[in-house]
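Left out: one protein chain. Kept in place: all the others.
Labels A, B and C are assigned to the chains in the order they are written; within every chain, residues are numbered from 1.
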Amino acid sequence: MDSLMGLINIEHEYDFLEELTYFRCGSAVPFAGRYRLIDFTLSNMVNSGVGEVAIFSNRKYRSLMDHLGTGSDWELAKRHGGLFILPPDWNDPTDISRGDLRHFHNNRDYFHRSKANHVIISGSQFISNARYEKAFNHHLENDADVTCITTRVNQFKPEHVSQLRVEHDEDGKIHNLTNDQQNPHVFTGVYIIKKDVLMKLVDECIAYHKDHFFFNGIKENLHRLNVQFYRYEGYSAFVNSIESFFRQNMNLLRPENYKALFFKNQFVRTKISNEPPVKYRKGAKVSDSMLANGSVIDGEVTGSILFRGVKVRKGAQVKNSIIMQRCTIEEGVRLENVILDKDVHISAGQTFIGSREKPFVVAKRKNI
Amino acid sequence: MDSLMGLINIEHEYDFLEELTYFRCGSAVPFAGRYRLIDFTLSNMVNSGVGEVAIFSNRKYRSLMDHLGTGSDWELAKRHGGLFILPPDWNDPTDISRGDLRHFHNNRDYFHRSKANHVIISGSQFISNARYEKAFNHHLENDADVTCITTRVNQFKPEHVSQLRVEHDEDGKIHNLTNDQQNPHVFTGVYIIKKDVLMKLVDECIAYHKDHFFFNGIKENLHRLNVQFYRYEGYSAFVNSIESFFRQNMNLLRPENYKALFFKNQFVRTKISNEPPVKYRKGAKVSDSMLANGSVIDGEVTGSILFRGVKVRKGAQVKNSIIMQRCTIEEGVRLENVILDKDVHISAGQTFIGSREKPFVVAKRKNI
Amino acid sequence: MSKECVGMLLAGGEGKRLGLLTKNLAKPAVPFGGKYRIIDFTLSNCTNSKIHTVGVLTQYSPMVLNKHIGIGKPWDLDRQHDGVSILSPFTAQKGGSWYKGTADAISQNMQFIDQFDPEYVLVISGDHIYQMNYQRLIDHHKEKQSEATISVIEVPWDEASRFGILNTKENLEIYEFDEKPQNPKSNLASMGIYIFNWKTLRKYLIDDEASDSSSHDFGKDIIPAMLNDGLRLFAYRFQGYWKDVGTIKSYWEANMDLLEEDLSLSLNSKEWRTYSHDSNYPPQFIEPNAEIDNSLVNSGCWISGIVKNSILFEGIDVGENTLVKESILHPSVKVGNNCTINRAIVMEKVTIPDGTVINGEEYDEPVVVNSENIEKFVTE
Partner (left out) sequence: MSKECVGMLLAGGEGKRLGLLTKNLAKPAVPFGGKYRIIDFTLSNCTNSKIHTVGVLTQYSPMVLNKHIGIGKPWDLDRQHDGVSILSPFTAQKGGSWYKGTADAISQNMQFIDQFDPEYVLVISGDHIYQMNYQRLIDHHKEKQSEATISVIEVPWDEASRFGILNTKENLEIYEFDEKPQNPKSNLASMGIYIFNWKTLRKYLIDDEASDSSSHDFGKDIIPAMLNDGLRLFAYRFQGYWKDVGTIKSYWEANMDLLEEDLSLSLNSKEWRTYSHDSNYPPQFIEPNAEIDNSLVNSGCWISGIVKNSILFEGIDVGENTLVKESILHPSVKVGNNCTINRAIVMEKVTIPDGTVINGEEYDEPVVVNSENIEKFVTE
């Protein structure tokens, strides 16, 4: 029976979120009140029936490991299949592979052991709540070697500049992947590939000293592979800079976006917390905001996203800001257009105001 | 309440088992039919009530991660506490720590988060089935900063050369750790330390650019610390070379040793397999051996240790050998004083004979 | 595998006085506190007290309860050799019988307890709200060299006659158990939490099973029999919040207590966590015109209206221009626009149409709304 195994390849995702990625990889950055970026692609895979997912991680994967734990919160803690976080650990002196090919080469076992005959590969920067079954059916029906999942961009933003654009024949075969900034048909970075094609291309890439599987293995071989596309029509976002991170968080405060991302299809899965409901104390004023459990609010919150366990004391004002886990905002503080990373403590009486385009970012655990 | 957290520090354990450690760290090498070296120290910790164990790993930890999985087979897959495999992953440009101090420094969180106020630290080369409660009580009663677990060696073997020897006062305080080869009072490498003392010594070591926590932090500070010892009296073995590895495996074929290691105290825990009972077919001849489940025997086996899923075909003879998981020994093969690593296939009719002192070792997955 | 103490959690009661709330639901499974079920408090006490072997005795409508407890993961009780076990009535060669009383439920599961060969058995029930370290109770039991120790709480003298009262000497040794005494001699009320030496209890359970006249109840039969034989029984004084949520009124009050600022029981405590299931609902969404005051609101809620002094479970919608006041809304309740909900308990998945007004009277029992009686409140 045809089935899918998953791979999240974050080897080529460098520290794209500045202060937020000083000590963690981008895929582990908190997003939308209770998630991490990786949760979206991982949930999509699990919700599409993928029972084994490997993660090719590179550096700063510690907090990613902490977040994912045994994988049980994604139903991936199994005796057979499950979640495999594969940090770089290779010791074969004869190994000549480079770039992400080293991962593919050194983790051949992962692919061989599985009974699945197709692989869905993705990074962590494409945010959506998708089921991949339809794309997989499309892939099978067209007997495609590769099926790229694409989307249509209606309004170009800076985060789209680096996304590849798709040019295809009438029969749906992709003949070119370009950087044509006028083309709204954008590749999401998610694709399905036949396992045997994958393994063959990996061998070729290594033999020719290549270092980027998608660019060298697929993009350069469009002429001799059957590369199809499947267009995803739902809500989506690319997050690849602080600016897009902030804007895409804020976009979710529009009801239609929030509903489209969270209440379509199945729920996005994330690490299970054990926080009590949000406590709104006497005098709290909260509006136009998204709050995660465990928070205790005495002050005023508008147009903001509060992660778990945030404390906003009496008289504090939080406006258009993103406040991550366990931050405490003491009495009388005023924040606007601010991103506080986890565990930040803002002492009483201070004011910090950033701009929409350049939010003021405070690194993890700072005590200001 | 006083309680213990665990740390298995394999940073300084280099590739001590030659071919067997080409692609895995020593702690992950199979031992005694169904275990890996690390199982013994990890089981001892769990059986002594330690609910959280971290592993400071260095290189080639992939098979260690595969073996330990989520930790659930050691009852360590918990929401609170549990098993933390901590590969090197540090990205702080201001970090000046060296050697295993880098681990201590970069994993401070592990120590801080826990409620335990003492830490039991061990490597993976000391094999025993011990309960540490008594040692911990001794540690508490003497208000020791550090308590070294020691043992008495009755017959010196090459593996003891590198073990530190203990010199102590009448009141049990260790005043010297030496290399005196005549002293039978040997330090096992396992010790209990107060958490606050540990953290203080780590800071000192880093400040003075030291690179070995035990040597620089403890051994050099015996004069100003209260370092006690607790002597373990049960069966034990050190494994730190191919020669000692082979001999210590074979020693377990003596009934009194097997009983002392496996049927004293609680069982040694290991990864749960799902192998059927050993199938002895018509004509099989097995004696003086230890066999793990999943094996199917048609031939002759004497004085040997067979891991899971080994097949010994008709007419094959296996003598004084260690045959690891899923090896197949075809018809008419003769093996004596041989170590086959996992997944080796020996085709029909061949003969391999090593010596007791220098067993013939065949690396993983070889097809001979 | 020997264990020092095995916990036996009585969760089989029907909880009749909770009316609609327990119509198809065991009392310990009734939702509580915006996220929890009543039994979570006792199970979390076990986890926090390091009682890792817990038998949960179920009988009445156990489906939701079983599903909630599941493999025990939220409480770290999903363990290979012990952890949480659900113990339902069963048949044996001599036939089967339902649990006839609290003591009978334990008697029928002696084999379960015996396999752990425990020194002590802790008997607790799944329908009280409190945070308690059972290890302190065990320590007290050991210190007093007691055969059975009962946890007690001081109640106001004028309410003492509503409780099972323990009369003790100065050293807390119990000499009399007074069930709902007209003229109480003490104000130490039993909390229904017992620690027994298993050897002793085992003997009394066997005798009690053999007795036809017994009601097989700890309070009515086992404890009096032990006192009668002159055994050393002690009381253990618990200080802190404790509430039996046996009626709709006390259920409502106990929920409202969570909104108090200075309650000794805290859901936000890091030292004594209350564990429960957590679903994958997204963070709550608060619309620009919403107002929320002195309330608990869980994940997945979508608030457009006004919420005051209320407890909202997960996945609730509160429509525009709607007021929810002094109410408890169970999971997935959808309240339309232009409604008023005052002093009501709205049960799971009830949809309240636009314009509905539900008004509980101030001193009466709060109104309980389910999907059958909701029609009564809808004015066309």
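Some points to look at:
To be clear about the criterion, a contact is a pair of C-beta atoms (placed from the backbone, for glycine too) under 8 Å apart; a residue touches a chain by one contact, two chains touch by 3 or more.
Keep in mind that this is a model prediction, so the values were computed, not measured.
The omitted chain makes contact with just one of the residues B:N58, B:N91, B:N176 or B:S273: B:S273. Residue in contact with the omitted chain (choice from C:I86, C:L231 or C:V357): C:I86.
Of the candidate positions A:D2, A:E75, A:E133 or A:E204, contact with the unshown chain belongs to A:E75.
Checked against the full complex, the candidates C:N24, C:S269, C:N289 or C:S371 give a single residue touching the omitted chain, namely C:N24. Think of the hidden chain as still there; on chain C it touches residues 14, 23-24, 58-63, 66-67, 70-73, 78, 80, 83, 85-86, 88-93, 96, 98, 111-112. Think of the hidden chain as still there; on chain B it touches residues 32-34, 72, 255, 258, 261-263, 267-270, 272-294, 296, 305-306.
The rule we apply is simple: only the chains that are shown with their structure count from here on.
Nearest to the overall CA centre, using the mean of each chain's CA atoms, is chain A. With centres taken as mean Cα positions, chain B sits 39 Å from chain A. Note on chain placement: the centre of chain B and the centre of chain C lie 46 Å apart, centres being C-alpha means. Shared contact sites, meaning residues of chain A that touch two or more other chains, fall at 72, 274. Across the assembly, chain C contributes residues 73-74 that each touch 2 or more other chains.
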